[in-house]
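All protein chains but one are shown at their positions in the complex.
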Amino acid sequence: MAAIGWIEVSDVYCKGCELCVTACPQAVISLDMERLTHKGFHPAKIVKEGCTGCAICAVVCPDSAITVYREIIKAS
Amino acid sequence: MAAIGWIEVSDVYCKGCELCVTACPQAVISLDMERLTHKGFHPAKIVKEGCTGCAICAVVCPDSAITVYREIIKAS
Amino acid sequence: MAKELIKGNVAMAEAAIRAGLEAYFGYPITPQTEVLEHLARRMPELGRAFVQAESEVAAINMVYGAACTGVRVMTSSSSPGVSLMQEGLSYIAGTEVPAVIINVMRGGPGLGNIAPAQSDYYQSVHGGGHGDYHPIVLAPASVQESIDLTVLSFELAEKYRNLAFVLSDGSVGQMMEPAELPPMQPIVKKNYDWAIGGKGTREKRILTSININPHDEEIANLRMLQTWFEIKKNEVRYKEYYLDDAEFLVIGFGTSGRVALSAVRKCREKGIKVGLLRPITVRPFPDEVIIELAERVQGILVVEMNQGQMLDDVMIAVGKKVPIEFYGRPGGVIPFPEDVESEIERMVSAKLEIVNNPRVAWLDRMLHR
Amino acid sequence: MAKELIKGNVAMAEAAIRAGLEAYFGYPITPQTEVLEHLARRMPELGRAFVQAESEVAAINMVYGAACTGVRVMTSSSSPGVSLMQEGLSYIAGTEVPAVIINVMRGGPGLGNIAPAQSDYYQSVHGGGHGDYHPIVLAPASVQESIDLTVLSFELAEKYRNLAFVLSDGSVGQMMEPAELPPMQPIVKKNYDWAIGGKGTREKRILTSININPHDEEIANLRMLQTWFEIKKNEVRYKEYYLDDAEFLVIGFGTSGRVALSAVRKCREKGIKVGLLRPITVRPFPDEVIIELAERVQGILVVEMNQGQMLDDVMIAVGKKVPIEFYGRPGGVIPFPEDVESEIERMVSAKLEIVNNPRVAWLDRMLHR
Amino acid sequence: MHKEIMIAGYGGQGVLFAGQILAYTAMDIKMQVTWIPSYGPEMRGGTANCTVVISDQEIGSPQVAEPPIAILLNLPSYDKYEPLIKVGGVAVVNASMVDRGAIRTDIRTIFVEASRIAEEIGDTKLMNMVAVGALLAVLPELDIKEVKNALRLHLPSRHHALLPSNYLALERGFDAAVSQGHG
Amino acid sequence: MHKEIMIAGYGGQGVLFAGQILAYTAMDIKMQVTWIPSYGPEMRGGTANCTVVISDQEIGSPQVAEPPIAILLNLPSYDKYEPLIKVGGVAVVNASMVDRGAIRTDIRTIFVEASRIAEEIGDTKLMNMVAVGALLAVLPELDIKEVKNALRLHLPSRHHALLPSNYLALERGFDAAVSQGHG
Amino acid sequence: MVTIIKPENIVYSRSHAFTETSTSYCPGCTHGTAHRLIAETLEEMNLVDKTIGVAPVGCSVFAYNYFDTDFVEAAHGRAPAMATGIKRVLPDKCVFTYQGDGDLASIGMAEIMHAAVRGENISVIFLNNAIYGMTGGQMAPTSLPGQKTTSSPLGRDVELQGFPLRMSEMIAKMDGAGYVVRRSLHDPANIRKAKKAIRTAFETQMHGLGFSMVELLSTCPTNWGMNPVDSCKWVEDQMLPVYPLGDFKVSESVSELRF
Partner (left out) sequence: MVTIIKPENIVYSRSHAFTETSTSYCPGCTHGTAHRLIAETLEEMNLVDKTIGVAPVGCSVFAYNYFDTDFVEAAHGRAPAMATGIKRVLPDKCVFTYQGDGDLASIGMAEIMHAAVRGENISVIFLNNAIYGMTGGQMAPTSLPGQKTTSSPLGRDVELQGFPLRMSEMIAKMDGAGYVVRRSLHDPANIRKAKKAIRTAFETQMHGLGFSMVELLSTCPTNWGMNPVDSCKWVEDQMLPVYPLGDFKVSESVSELRF
């Protein structure tokens, strides 16, 4: 039984503080240096596979910018 | 060697609170019910022999009204 | 209800209760403490909120909090304590929530003394706190008025979402007189559309004195001034005595107005055509009637228990049209009727001039008594 | 000394140091904080006393303590913070010890905002604290004046054993301008015959604001008023611009006076005979010159960043001799020269009337902009 | 009618209550009345005084510069207020606590052994009522009956057992004054 | 002479310093000058702006309703202040951070790739000086020499190593404006 | 991946106790974290409709914009007094203050102490970031010895400028206090514990068990002059030794609460 996860980062709230980047145990988050939000921040995004949906990123995000999804994959 | 003592109570300061009366271990102080100070209080005074000059009365007097004298009497 | 012999301070406290006071927060200070003490007993027995606050600063901020919920709330204090409330008062004014403040004035400045005085007029009337705001200020001269104006203060505070002061002094506060208390009003739960209390099923509400954008704050300021002009139009109150044929006018509020009345009576007995105007609302100030009276009198004597504070408002109203004389007793001294009487006689017999500052001649007289 | 580009707040702080400031007690608040921050660095390095107090209440009472020793002492704050000082200020006044208070005014009432405003005029000038007292109030309109008036405030406070306010605002405080600081004055140990500091070989001294007997308090009050009249005689300061042939007079203090100057210039360019009076001492108020000017102008425009506070002092001075118009921007808004310019033009071209309350027409204009 | 009465003595001598009972009486007979105490920062057994003004029209000042009528219950009060009494006025003095005669000759002074009489009645606390009784002898506007009435109406009922002795005190004071030729 | 210049951008873009260096220059050449920042309750990297007024007579207001001259260093500032510029005025815009053209046609707009040029010089922080240089092309009252002088005189000496690159930034900005036909 | 983006798979999303307004806090400032914990707790406890928040003066002055509850804005330091005024007339509502360290421990010292000693039945969320954030980084009573701030430019000199104030320890001394703890917001584990504490504080209030306070160690990247990640590290390395985490007062009745 494994879990796969995904996060969505809201452009409205994310301020590119990188706390989630540092906190993610799977190290799958980075700031998107290609994009600026309308407030002028580089928002966070998942950049690699491996998110487990553990929600640690959401726990540290001061701006409640992250929505975390998780699906339990039954071991086949 | 014994000590004999004496106290003087100032009419200016004494308010007749009786704290010295209660505190005197020799029970030699009373209020002078015959007299009123100009503020209208019955002042304390020594009414019996036996004062030892221990100054306990002065220690409890809230109005610093008491002067204590003491003489050491050499045992003859 | 029958009249009872009742002390000014107690009368205000009980009147507040009967007017539906739901919460009181205060701190002891002479000569006001009986207000707090009466409420300490009465409020809990009625199941209403009473807190002896840690300070006047805390008290006024507790009042602020309760006022935001829309209940009838009050504090009381005396001069130094009211000074400590100035920040809180400015916040309450800026948030436009209703609250009643009783100030039983005493001699100042500083710790001064506990005798009756009227030297917080400027502080109450023109704002001792920062920013532009316009409290309603009612000045009782008797125990009955202390009652009536306390009740009125709640009504006005609520009607206009404003601060209402009862500006009393140690004399009216400490005095007993026969007076009639109003019947007990039931407490009505008002559902103000501005009050907070948990949003329930409605939209959330915010009560704040912030307008971080100056242009918004300006708009708020102007709106509050508009309300003020409304108050000024509707709520001016004063008492007139012997004014119909008066050739000279005495103006005094609260205790000094009351003392002046005795003096005016004595003078009338002597045939002097003098009348008295006693402002009840010192803010809104009854300037219109004064402007009118100034048209027909030969001289005006302002009597106060201070160095001349309401005097300025009289001067603004009169505008150098008539000579204005001043008689003040600052620092906790109450003038006696005889004092005022001789001032009236002096005014009547003197060759009066319109001067820029009536305090100058007054000080001179006081120093050369 | 050469001119430097210096911020108003820093300029006041450094000027105070050079004037011999020996102790500062304050609490951070925008837009004043640079005063405190500058002194946080400078005072300890000079071995002088600096304490960031726990609050403005504490700060003013620390000032009170230090003032009793006869040193040059100061605090600084902005509107809400100054409201919290009212009790302490009244005590200092009542004790007659010298102290300097800087108020860098911001938009109110309440928390309001941090933009420049002038709505603490009444509070400073007529006493936000309880009791009768009469602080000296100096209103700078530029960084250079911020410096000069800070220095002056210490001198006047000491000379008359009184409170001296520097009544600045967020604009003057935050602005940088070229200005010249005075040279560093050595600190002179003054042996005032009233200051406390341990009795040593002299008689003990007491400093208190109490006069428990109202008659003593009255005497103290009258003595202080006498001192005040002395101050009024000696210390009135103002600036005149284009007044010689002026047919219209603009009056404004501090920032609004400064803005008005631009407007007056523009109007002069257009040939309008308008002049400006800018009170430097808003207390003592320059009423004599205004009375004089009122004799020869056709209209007076009072410009303030509030709802009309100094306006009252102008009205008292002028009486109803000349039409008085008001233009105010409350709540943190600074008028632009163009605004004042069009107000002047309106005044010049309108059929002016003497009214009882110029605020009424003004509010109307503001609401129908 | 306009009467100004000052009552002064030690705190604890019933000064304030004596004033209040006069005020109640006046109120009950539908006069205008004010009562005001001196209130000091020192709530600690110094002297106390109060002023009662009774009038048939609105009362201007509850305070009086020169009281025409005074009840002075001890020596310090007598010393302090005797000089202030209005010419032609009257002072009721508790002779039990005052060891001197009158200085003023332009006022009428009624010496009553109020404390002694109260002690005779059996309660030194009634001294104030004795003095009030004496005053009533020269204050016909307030009938002693009305004062008794006021006591009955306004003394809290838990103290009603004390009414008879209070009445007696009033009467004894009244008689003492009358017997000296006052009233 | 009376010039009113507003400079706006993000906090951290050197907005306040750019204004100060203009103010210093004016002061050194004995003009009257004021500089005033916007100061917000949120000291947290929002937008920043300041206003510099340079004049040959006493300056009335340090604040300006419609600045005739503006340096706008990023898009939010450009969006916010473009509409406010006085008719006939001039805006220097940091084209590197603005992805649109001018809307106003009644003012002169100078687009300078200030960030890019600063990067070329080797320090993106010099972007503000590039923009100032561009402004100088249309502000003959302030000679670029005087501005350099002011930098030398008023930059704390620990930063003097940076003077040459600052000078260069000014020049590059100036040239960029001139090359577009401004000045 | 995108296939898992469906409502039933959401394991974490923005609390409904928030409005849509995004905060004015600096990037990475843990004021936001504290807000999130409060919002989530109010939502979980079903208190959104009956809560009145009291905002302080400080960086969180606009807290009233962020929560979807009724809110008032107090004068600097006076939030506990204002909350008292509200709670005394609305004893059944949930009333909480949110206060910074300057607000609570400096100017508001008397009000917080007396609310506690009165056992005022309110909850206090106390953000200790060892600095005055809003006014631009002056020393707070909680600033660390040696800490450089704009009003202690050479570092806080304890001889002249006093020692750090440990509010929780002091308030815990008072009989009126039901629940007083210190937590930190510098890493996920501590954030989780902080949330638990906030929950306990609100439960304490709703069960009428007296004054409750949660002190939260928080960052101020802007005025500390550090990035958010380093700021969290600074909390751990520098603040924790001076402000040990722990439960300073858990009254018996509070310890028996089950929720």
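Each chain carries a letter (A, B, C, D, E, F and G) given by its place in the written order, and its residues are counted from 1.
Definition applied: contacts are C-beta pairs under 8 Å (C-beta built on N, C-alpha and C of every residue); 3 or more make two chains touch, one makes a residue touch a chain.
Because the structure is a prediction, the values reported are computed rather than measured.
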Residue in contact with the excluded chain [from D:6, D:23 or D:36]: D:23
Absent-chain interface as seen on chain B, which is shown: 4-6, 8, 10, 12-13, 15-19, 22-23, 39, 41, 49, 53, 55-56, 58-71
Touching residues on chain D - with respect to the absent chain: 22-23, 25, 49, 51, 53-55, 57-59, 61-69, 71, 73, 87-88, 91, 95, 196-201, 204-210
In chain C, positions touching the absent partner: 27-30, 33, 36-37, 40-41, 44, 50-52, 54-56, 80, 110-111
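Convention: only the chains that are shown with their structure count from here on.
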Chain C: positions in contact with at least two other chains: 57, 87, 91, 95, 113-114, 208-210, 212
Multi-partner residues of chain B (at least 2 other chains): none
